[in-house]
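What you see is the complex with one protein chain gone and the rest in place.
Chain naming follows the written order as A, B and C, and within any one chain the residues start at number 1.
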Amino acid sequence: MPARYSDIVSKGLERIRSVGMAAYLDLGAETRSQNRLNRRYIDSIVFEMRILGSTLADTKTELFGQALTVPILAAALCKSRVLERLGPWEIPYLEQIAAGLADAGSMMSTGGVELDELARIVDQGAPVVHIVKPYGDDDLILRHLQRAAELGCVAVGMDIDAFFQEKAWDEEPGPADWALSPKSLDDMRRYCRETTLPFVVKGVLSVHDALRAQDIGASAVVVSFHGGEAIDYAVPILKILPAIREAVPELTIMVDSGFRRGTDVLKALALGADGVGIATLLLIACAADGRAGVKAMIELLAEELRRTMSLVGSPSVAQVDRSALHFVGRESGDTDSSNIFGDDENEKREQ
Amino acid sequence: MPARYSDIVSKGLERIRSVGMAAYLDLGAETRSQNRLNRRYIDSIVFEMRILGSTLADTKTELFGQALTVPILAAALCKSRVLERLGPWEIPYLEQIAAGLADAGSMMSTGGVELDELARIVDQGAPVVHIVKPYGDDDLILRHLQRAAELGCVAVGMDIDAFFQEKAWDEEPGPADWALSPKSLDDMRRYCRETTLPFVVKGVLSVHDALRAQDIGASAVVVSFHGGEAIDYAVPILKILPAIREAVPELTIMVDSGFRRGTDVLKALALGADGVGIATLLLIACAADGRAGVKAMIELLAEELRRTMSLVGSPSVAQVDRSALHFVGRESGDTDSSNIFGDDENEKREQ
Amino acid sequence: MPARYSDIVSKGLERIRSVGMAAYLDLGAETRSQNRLNRRYIDSIVFEMRILGSTLADTKTELFGQALTVPILAAALCKSRVLERLGPWEIPYLEQIAAGLADAGSMMSTGGVELDELARIVDQGAPVVHIVKPYGDDDLILRHLQRAAELGCVAVGMDIDAFFQEKAWDEEPGPADWALSPKSLDDMRRYCRETTLPFVVKGVLSVHDALRAQDIGASAVVVSFHGGEAIDYAVPILKILPAIREAVPELTIMVDSGFRRGTDVLKALALGADGVGIATLLLIACAADGRAGVKAMIELLAEELRRTMSLVGSPSVAQVDRSALHFVGRESGDTDSSNIFGDDENEKREQ
Partner (left out) sequence: MPARYSDIVSKGLERIRSVGMAAYLDLGAETRSQNRLNRRYIDSIVFEMRILGSTLADTKTELFGQALTVPILAAALCKSRVLERLGPWEIPYLEQIAAGLADAGSMMSTGGVELDELARIVDQGAPVVHIVKPYGDDDLILRHLQRAAELGCVAVGMDIDAFFQEKAWDEEPGPADWALSPKSLDDMRRYCRETTLPFVVKGVLSVHDALRAQDIGASAVVVSFHGGEAIDYAVPILKILPAIREAVPELTIMVDSGFRRGTDVLKALALGADGVGIATLLLIACAADGRAGVKAMIELLAEELRRTMSLVGSPSVAQVDRSALHFVGRESGDTDSSNIFGDDENEKREQ
């Protein structure tokens, strides 16, 4: 019998709870409202079925010229306080995740990692998108951009939502080990120019920024509020996505922040996304079973996606559209359907 | 004193809990969101009263040429893991249910049952609609269609929402004992052609499929998401029903999935249904008191329906329309009013 | 220090709980959804303040030619299972309630009471509206209509929402001691004709019935769903009230079912009511302190009403209008703000 989603999640959460780190899975500047509101918005979208004449769907897609088995990839992963605590790891956890993604035919993405760690991650075989932090030291940024290209990354970018520091659930700036600073439009243009790779602007949450991202030369944006760390009371991802899709029809659009199930992924695709990033689920899957857990998680999400695509009559990722979506938020308001965290909210971190 | 609805439900649930099977009553692919959202949608519809000049209503109706005391029938019943566990049964539970329906003047419907079991069910005297699974083996399908006609079933059909497998709450395919597969439109046309009985397409949840069902020659559809097993985040039945009614005015339309009370039935009739299928309630009633419990449940639902029809001024099923309905979902959002399951959601199945 | 609302309610509920009868305070056919939805609808209406230039408001009004200190009256009271259980009463509880209402300058209303009891109630001094049950025995109805006039009642009427029996929370018909039956329009016309008093149709919950009530000669309607016993999933009183007010501008309109606070009363007045009936609060107040409790309850509601009228700038009942109302139901949905019952829902009646 293949692994079940709930089994992987349960096992991963159990291990994370055992080291007192579950609260770190639900990040969120100040009040964490953004994650609740985002989840509720996802939950308010439902599907009609279009089965007659439908065949088993194919989830294959392509991002940055790379063939992927499924439009699901890692959201830019950094050093994780959660997984650190579960260590020591014989094989470093970021490499295990990269390897599991490679096994599943998915794509890796990195955030705040050292360049030597980046090299080892690329070695695992999955295509890698490297998102560079807005370091105060501009040379460091340029070194990252250059080295990423040398290592064979398929794209680079920057998470602009860290310009003004990130804040985790405990109201302290998240990754405290770098000095970050806001970048001007000219800075951003230069980063785009200095790399031969497609440039990704991560942390776009408005038409305003999507248009500017296009204007400075980016070829892709990630609609994201950084899993909650960027801004309190963020507009839900799927609420703002359609307007962004319409504003920049030529750009590749990825989303992340709070996506948990194959149905969540399908909703994002239907509303304009080309790929969906996940981070928390990968941390949990890695906590559960390392590389094998990551591979299994991607495959389970792919199976859910394929089955749901088949049921709504979308035979391929390119043929997904929003005509099968309905919106029930105004009548009801499903609040907890995909809350996989249980009652850990009050769990305190242990220092 | 006649039995009360709450007494039957309490007794049935108590017995089902005693064998650890209550969680199996609330099925649901992946997150079970569809059942919650569906219930909330039903709960957001309310009635005005039209009493002056009203008389005691009559709930009689006709489906597939059969006179029924009430437009409530069994949703296609299969072998039940829940009732199996309560056995051994001196008289098999599906036959007890069929007999109870016959006693109450209602209609039976069967799903994944063997042909010899089907024969014994038909013998109980209620008219039977036999829904054939989309078996991978086409000959098996045709044998079912032919045998159903020989036995005197009043209609046959297929549950298309099982084309891509069903998933129960435990994220495993529900009835694992058949190999199912999607059928082409040509396959479906052939099934309609090969039977002399009215053909029912079960699992329609869009205008798209309702039109195609009509196009392939079906004379009836069942608007359903298979009690939750078909698709996660399904659009609520009563939300999609009016558009389907408008699209295929000539077809018989039945609904099922989550209907629990006489008022639920009246809402479905008002929004376009000709009949309302129930399954979970029949399992509970049968668990409570076998054939007698099933009979009592249908009669209690009929009494609720008759009383509510009288209060809204609809003297007959044919005269029910939506003009007495109001929608409160936007202002409030009653979430738990007909939750008959209590807090069993976390009850684990015992294998 | 004068009594506080919360003190009276606490004391009354405590006494009612002590005899195991609290569940009987929240009546409701089948699922009790109507009371929850009705409360939520009331709670979704809010006020702006208009203080500058405002003076202390006057709550005086007139109903059926009677001067009242406040547009709050008893909803038609019957023999109460709740108060019976608290007995024996030295002075019968219905007389204590009538006396308390007289003390406060309010109005009494009676439902299923015997004629000799009615006489003693009238003797307490408050004006009385006598609502006659739709007894199967027409002569009994006519005797009630005639005797009420002889005793000096100010109006008579009939609760049409009992035509098809009432159902309490325990799913058994509420007042089981009478045989009730639906009345034809001709019957209703005759009752109006046979009495010299204004005729009140109680249990109107649609424009349809309001127009028919006017048509048969009634001079007043009570918009009500009988505290929940009439119909499951009833449209909220304040949702249907404005349309009824518009349809029958010449009729006196009263409301009841779920009104609990002075602000609830003001909302009803603003949306078209001339008077607001309360029943549950009177039972609780009588349980707390008999006649004195009833008087205090009316006075406290009057004080709340007067203060809130002053704050919204309505100097008199006649000058209340809906321009100070706003609707927040679509944004939020306050669910429990006036739930005075606490967690008694699961309290079981003791036979």
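Here is the rule we go by: contacts are C-beta pairs under 8 Å (C-beta built on N, C-alpha and C of every residue); 3 or more make two chains touch, one makes a residue touch a chain.
The structure displayed is predicted, hence computed values, not measured ones.
Touched by the hidden chain within the whole complex are the displayed chains A, C. Touching the chain that is not shown, out of A:Ser18, A:Thr31 or A:Thr55: A:Thr31 (per the contact rule at the top).
Screening A:Val113, A:Ala126 or A:Met188 against the full complex identifies A:Met188 as the residue touching the chain left out.
Only one of A:Leu197, A:Ala230 or A:Val255 touches the chain withheld from this view, namely A:Ala230. Contact between chain C and the absent chain runs through residues 1, 4-6, 43, 45-56, 261-263, 304, 307-308, 310-313, 324, 326, 328, 330-334, 337-338.
Within chain A, the residues in touch with the undisplayed chain are 30-34, 36-37, 40-41, 44, 160-161, 163-165, 167, 170-172, 182, 184-185, 188, 201, 203-206, 208-209, 212-213, 216, 225, 230-236, 239-240, 327, 329-330, 333, 335.
One rule holds in what follows: only the chains that are shown with their structure count from here on.
Taken pairwise by the contact criterion, the protein chains link up end to end in a single open path, with no chain closing the loop.
Superposition of chain A on chain B using C-alpha atoms only gives a rotation of 90 degrees, nearest 5.
Chain A and chain B have Cα centroids lying 40 Å from one another.
Between chain A and chain C, the centres computed from C-alpha atoms are 56 Å apart. With touch defined as above, residues shared between interfaces to two or more other chains in chain A number as follows: 330.
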